[in-house]
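My questions will all concern the structure given below.
In this view, the complex is presented without one of its protein chains, the others remaining in place.
Let's turn to chain A:
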Amino acid sequence: MEMQLTVTCFSFSHFYCLLCHHLVSFLHPTPTHPPNHIKGLASLVDCSYVKEEESAKVVQSITMESCNCIEPQWPADELLMKYQYISDFFIALAYFSIPLELIYFVKKSAVFPYRWVLVQFGAFIVLCGATHLINLWTFTMHTRTVAIVMTTAKVLTAVVSCATALMLVHIIPDLLSVKTRELFLKNKAAELDREMGLIRTQEETGRHVRMLTHEIRSTLDRHTILKTTLVELGRTLGLEECALWMPTRTGLELQLSYTLRQHNPVGYTVPIHHPVINQVFSSNRAVKISPNCPVARLRPHSGKFLPGEVVAVRVPLLHLSNFQIYDWPEVSTRNYALMVLMLPSDSARQWHVHELELVEVVADQVAVALSHAAILEESMRARDMLMEQNIALDLARREAETAIRARNDFLAVMNHEMRTPMHAIIALSSLLQETELTAEQRLMVETILKSSNLLATLINDVLDLSRLEDGSLQLEESTFNLHSVFKEVLNLIKPIASVKKLSLTLQIAADLPVYAIGDEKRLTQTILNVVGNAVKFSKEGNVSITAFVAKPESFKDARIPDFLPVPSDGHFYLQVQVKDSGAGINPQDIPKLFTKFAQNQTLATRNAAGSGLGLAICKRFVNLMEGQIWIESEGTGKGCTVTFMVKLGIPDRPNESKLPYAPKVQGNHVSKNFAGLKVLVMDDNGVSRTVTKGLLMHLGCDVTTVSSSEECLRVVSLEHKVVFMDVCTGLDGYELAVRIHEKFTKRLDRPLIVALTGNTNKVTKENCMRVGMNGLVLKPVSVDKMRGVLSELLERRVLFETI
């Protein structure tokens, strides 16, 4: 720049000197009094234009001579001539060397665009040089040729100079504009550099953010997240201090929870309702705060200079409840933490926009990461709780199972243990009753019997109930006489009723089937219980029992709304109503009656007997029979009505069951009833035949006798349940058995074949078994034996007496 300036100055001064020289020569054509000092200066300038190093010398040589037109000591014209000569020489030298140098340097640099201009300029300079050179010869007497050459050279020089001058008018603005353009480009480059710098910084920042985020999100541990955040921020931004203030449980204070530099942050707390804090919390941008703010006074102020700038940003603490299923987290979270970042003091650094942006982004990421961590913590806690609950439930289940098992074991044992002595007591007492007793003793024995019966009932009830509750009770199904059940109940209750002077009436509907299929014992128990209660709780009046078939209309009438029995083929619903005129029951107490062990207060005072299990058991039985039981009472003192409906089956054939009737065997003992049992006796010995016939007839059988195998085969039919055959006579008997089997192959109801024999050898028994006989009985047969034989046969369908 300075060099350029110098060069420009010199070239300008050179041109001006030349200009002056030519002007002067023009004005003063004679060679005398040329302004030599001007020439001298021009040559001086010329020289220094080219050789700056020599300028000093030249200046030195020239400063001896000044240009104040003082006549020197020696002859002026010779001196002037001398000077002019030297100057011309040097000018020519310079003029010739300049283009050479130009060419040299242009050749060196390949980018110079104005070659043509250079050529022109070179030509101009060369001609000027030539002119001056030729001028050397004009100092002395010169020929005309020289003058002509001089003139030519001058003319040419003039032409070229003018051309150059004209050219330069075009060129110099261009050159100048190049220069300006160069300047402009330089500025632009500087600007781009700056921007590049900025972008790079931003990219760096972005990288930092990503890395930070990655660090933060790579862990679900809250503590690690926060610590990492602080560390990374500190590193990225070169912070002096970075701190996190968390809200306390009360929500009224902020507590210093994490810091970057100090390892054990003392539990500073700051009230949350500080204007600065509120300002920070109200905006989601990073806010510059004063270092004197309580949250910013983290370290003891050590530097003498200003502490670094402080920025604070809020970190929303999100809870699970903030995450709706379809929306982003609600903005209305009130819980914020505060992150405070301090630039190093004494550094005069300032917060840049991109740094603030970084901080904001990080704060958001931290919030999200914290919420994730919180959610994870919650779910872990929930899972732990569930596991604990599971364990507890498992334990409870096992305990319950153990308890049930223990109870069942206990019941099983007690069942046996309790029943055995009871049985002994009852049996022996009843036996005792049969013996000779005084009236007093009889009374005592009766009391014992009654009490033990009650106790036995109670034991049974308890055991039944437990079985009912377990669901292990199964009803039996058999055909029984329904009417007689009622009669039996009536007979049992009549004595008690008559003692209490209650009248007991039974009404059985005409359309109620005589026979039904169901659990006779439990139905009896139920009716007995209900009627018994009616009698028990009535002091006077009457108890009426009505039994009838429940009609569909009466179902709707039933007070139970959900009960909709569906009568089907082969089944009917028995409805029994027991009305008493007793104390009645408060309608509020009715539900309690069916729960076990619940005692109605007023009734309890009257009757010590009854554990309260009765109705509960009845209800269960009724339910098992797919029925319902309910009580209606208008109130205390107005009596009550117990109604129940149970489902019973209709037997297919009325004579299917064996109708029991006790044959009167001189009234002394009850015999097993084989009434009407059709039996065939085959015996060829008349006496034996008669005896056997008599025996079986005595037991009530319907006996047919045959005396030969052929006759037997002819007579035997499916009506005969048993065929007694004498096998003493050879092999006839065995063959007969085989033939009978053949006659009724595959019939389950074919007659049982029993061999009646006096033979006591094993061969007979084996033969009998071989031919597929159902039994073997040894003669002679007593009545009892025959009774036993028949009952065993009918029960088991096989009887082989041990021989």
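The definition used in the following text is that a contact is a pair of C-beta atoms (placed from the backbone, for glycine too) under 8 Å apart; a residue touches a chain by one contact, two chains touch by 3 or more; residues count from 1.
Assume contacts and distances are computed from a predicted model.
**Q** Since a chain is absent, check the UniProt entry for it and pick the matching name: "Transmembrane channel-like protein", "Histone deacetylase", "Protein BYPASS-related protein" or "Histidine-containing phosphotransfer protein".
**A** Of "Transmembrane channel-like protein", "Histone deacetylase", "Protein BYPASS-related protein" or "Histidine-containing phosphotransfer protein", the absent chain's UniProt record names it "Histidine-containing phosphotransfer protein".
**Q** Check each of A:T690, A:S717 or A:N761 against the chain that is not shown and name the one that touches it.
**A** Answering carefully, the residue with contact to the hidden chain is A:T690.
**Q** So one chain is hidden, and I want to know which residue out of A:R222, A:R419, A:H483 or A:H698 touches that hidden chain in the complete assembly.
**A** Candidates A:R222, A:R419, A:H483 or A:H698; residue touching the omitted chain: A:H698.
**Q** Among the options A:G251, A:P271, A:G758 or A:G772, which residue touches the chain absent from this view?
**A** Here the residue in touch with the unshown chain is A:G758.
**Q** Across the whole complex, list the residues on chain A that are touched by the chain not included here.
**A** Touch with the absent chain occurs at residues 664-666, 684-688, 690-691, 694-695, 697-698, 726, 728-729, 758, 779-783.
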